[in-house]
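The other protein chains are all here in position, but one chain of the complex has been omitted.
Let's turn to chain A:
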Amino acid sequence: MYSLILKDYLMLKRMLLLIVVIIAFFHILQNPPTLAISMAGIFFISSIGSFEDRSNSHIMLNSLPLNRKNIISSKYVGALIFGVFAVIMSVIFQAVFYFVFHIYDHPFPEVKHLFIGMLCILLFTSIYFPILYKFGEKYTRIVTMFLVIAVIAFGQIMMYVLKDQVYEIQQFLSQFTVNQLIFAGGLIIAIIYLVSWFCTIKIYEAKDF
């Protein structure tokens, strides 16, 4: 497992450098850390998947003494590690910009912003990996695009269907504090992440190379 994660980071060492620069750039522009973290995550996770597909490496990985389950698990654990890395980077940059350049009002980002950033990474990972391992890199972009359009269309339809209930929904949500809502969102995304992890293992185990 350790070797597999190390491999992803070795493959993407230049990309990591670029990601650090991107996070710094977002902070220079005083964007909330959520945006920096989630953008960096999407960038990194999609690269983790695509280089594997491009380099014919499934054949090598599956010829080594590794189980398919571990190959997939390493990706999910790798994504978590990256999330933590992005959060740490974000904290460091905000602190640096606060103390050195005196931008930002606070030395550290709000925990809730960091948490939401992390959740965005997890959500993206949960959607991206099953699609990637099912359809391959070539079709992932198309499938993802359709998915995005479907989500937007679904949202539009729901808005239309629920337009008379907007007030009730607002009422319902306003019973909870922001933190409670974030916590509930976190729980739902954690469950989605685990389900996605399990499904991707099943997809990968049934695959021919």
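What we mean here is this: a residue touches a chain if its C-beta (ideal position, glycine included) is under 8 Å from a C-beta of that chain, and two chains touch if they have at least 3 such contacts; residues count from 1.
Going forward, contacts and distances are computed from a predicted model.
Colleague: One chain of this complex is not shown here; going by its UniProt record, which of these names is it: "Ubiquinol-cytochrome c reductase iron-sulfur subunit", "Carbamoyl phosphate synthase small chain", "ABC transporter ATP-binding protein" or "3-isopropylmalate dehydratase large subunit"?
Modeller: The record names the chain that does not appear here as "ABC transporter ATP-binding protein".
Colleague: Looking at A:Ile59, A:Val100 or A:Val178, which residue reaches the missing chain?
Modeller: Missing-chain contact among the listed residues: A:Ile59.
Colleague: Could you tell which one of A:Ser3, A:Asn31 or A:Gln156 touches the chain left off the display?
Modeller: Touching the chain that is not displayed is residue A:Ser3.
Colleague: By the contact definition given up top, give the residues of chain A that touch the hidden chain.
Modeller: 2-4, 6-7, 10-11, 51, 55-60, 62-67, 206-209
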